[in-house]
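Partial complex: the chains shown occupy the same locations as in the complete assembly.
Chain lettering (A, B and C) follows the sequence in which the chains are written, and residue indices restart at 1 in each chain.
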Amino acid sequence: MKLIITSDYEEMSQISAQLVLSKMYSDKRVNLSLTAGSTPARMYEILKDFMADRPYFDNVHFYNFDEISIEGEQYGLTMRSLNEQFYHPCTIKKENIHELNPTNYENYDQKITDDGGLDLILVGIGADGHFCGNLPEYTKFENETYTVMMEEGDKNFKLLHELIGKKPEGATVTFGPRTVLSAKQVVLFANGEHKADIIQKALEGPVTTDVPSSVLKLHPNLVVVLDKEAASKLSK
Amino acid sequence: MKLIITSDYEEMSQISAQLVLSKMYSDKRVNLSLTAGSTPARMYEILKDFMADRPYFDNVHFYNFDEISIEGEQYGLTMRSLNEQFYHPCTIKKENIHELNPTNYENYDQKITDDGGLDLILVGIGADGHFCGNLPEYTKFENETYTVMMEEGDKNFKLLHELIGKKPEGATVTFGPRTVLSAKQVVLFANGEHKADIIQKALEGPVTTDVPSSVLKLHPNLVVVLDKEAASKLSK
Amino acid sequence: MKLIITSDYEEMSQISAQLVLSKMYSDKRVNLSLTAGSTPARMYEILKDFMADRPYFDNVHFYNFDEISIEGEQYGLTMRSLNEQFYHPCTIKKENIHELNPTNYENYDQKITDDGGLDLILVGIGADGHFCGNLPEYTKFENETYTVMMEEGDKNFKLLHELIGKKPEGATVTFGPRTVLSAKQVVLFANGEHKADIIQKALEGPVTTDVPSSVLKLHPNLVVVLDKEAASKLSK
């Protein structure tokens, strides 16, 4: 594990962008999987500066790592987010985008290995320790891509139900821990004081499904990029 | 995970030897960690045919992955075993052998990363699911190289006590799961019917410290080489 | 460059087989390019022992590196040879074989990079220093896959004309030096006294198009496997 503690969100975003971009400067096929959400917001702005309207990124393919499909909508939450934050601003060609959704998740791991494997996956961490869609209550480390099984009494059920207009079960798919850890490089990034506790647990605590991202530290080529607030509870 | 089911022990040994030898045919420094014991016995004979008295292996370094030191002896059980099975017959130079022992284990992970990391580690599996010195009762997945803490009531205490002529605590050191998983490639091999149950649990069951080797399947570059008896309980 | 001097043709073949096989033991897509001819004859027998009827090589793809097409025949000389020596005995699936021929050579380099690049290419050396179809009179180091332009007065013209039943121009296609050198690993093998002179020139002499294979020593990951006769003129 390489731990990089930066001075602020800007530096965290710059370094994350360097890691992602440097993989793309290859003539051979490159397969990447990048997170949506608030943590990468600034990173995607930087990527735009180096990717938009460039003719030399046809070799780079993108694999979505989770999805929450919405009733009556073509795209789920993740695809919608990535389209807005990344695929459209960075002018990624449609044929280089590999959507994950409830109809194709069962063959998705096989598809990735057939395509040569992921060169890099960039993930964030939730305050509850989740990464991708691997939530504390539902995570099995041995899982490949799966649909998250929620029951009506579950904590996230009602929340998601309202959000997506249908029962979440079957609507939510995600790379399992094993899919994520099968990438050649894993980058975990986080910023802000509200991530300090979970970062401490994930990086310095036991490997446990109670903190799903605690398993990431077992990857042979993990880079962790934090701002100093997110790193503030680390002992060393 | 690449699963290779061979017809017999001979083929399992040949393929394991191919994996190990192919790493060595490089002009650059190569770092390997190979298990001692009965499983690799035939593999070491094959290695001898391709390594003994060859002038072109000065670039290859070997890192012992566990040790049980014995009272009044220069070498512990692992070093003694590897000397007999491998280092002497294959004419490995002393300066290319990196012994692990109770006096140097604390800095061993740092030493490996300073040396460029392990290119390959070859491990066996015990009937109880252990790999290296990671026993079911004592394993924490987050551990790097550590000394196994045994107490007098423990199952293995008496056994080891008699074997090594002193209290095992402090005498037993091992790569932790995290050290093993930090290698660029992991090879797990096993043969025989008596390994069929544990292989099924390790490869198809949950990732759990009750079966320490169950964690190996999270490595992005794992090759499992089995004879058909060891594979006989696998569902697919 | 890693130079391995073996005691005989058998050992040369075994080590070549180890290098080739070890690449295949991956769960991810692997792309290989292997030579036909007499040098690999024994190696292909060894490959057969480890490949025929194995269910776990669907991830491995093969790219032919040259071709001499024959009038009125479906397959050219190389494809015919590889079918006999390798593809049929080793039960390679049709969809994993990527034929090169005069109709597709222009897009072949792009196809390879789109597929992720070659993981290994295994080449022999002619007594005149050629590798693949790169002959002393026709080689440009900067060439990617090309058709060898022969004129009626040329040394090989008449020979090939009789062999293939038509004018060789346009019938002969080959990876150029640049295609070969774009592989992640290059293995060059040779055996026999009749190769000793050219091996000395290729490995110890200047990089020159007069000895096309002299350029191979510029590759960052070249392994040369020789029997002791082929190595007998080397100075060190």
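As a working rule, contacts are C-beta pairs under 8 Å (C-beta built on N, C-alpha and C of every residue); 3 or more make two chains touch, one makes a residue touch a chain.
In this text, all values refer to a predicted model and were calculated from it rather than measured experimentally.
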{"item": "Full count of same-sequence chains in the assembly - 3 placed in this view", "value": "4"}
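We take it that only the chains that are shown with their structure count from here on.
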{"item": "Interface composition of copies chain A and chain C: same or different, split at half", "value": "same"}
{"item": "Chain centre separation (chain B, chain C; CA means) in Å", "value": "37"}
{"item": "Length of the line joining the C-alpha centres of chain A and chain B, rounded to whole Å", "value": "33"}
{"item": "Between chain C and chain A, distance of the C-alpha-averaged centres to the nearest whole Å", "value": "41"}
{"item": "For chain C, residues contacting two or more additional chains", "value": "27"}
{"item": "Chain A residues touching chain B - in the complex, by the definition given at the top", "value": "117, 140-142, 177-178, 181-184, 205-207, 214-215, 217-221"}
{"item": "Parts of chain C lying in touch with chain A, wherever the complex brings them together", "value": "27-29, 59, 113-117"}
{"item": "Sites on chain C touched by chain B in the complex", "value": "1-5, 11, 14-15, 17-19, 21-23, 25-27, 50, 56, 221, 223"}
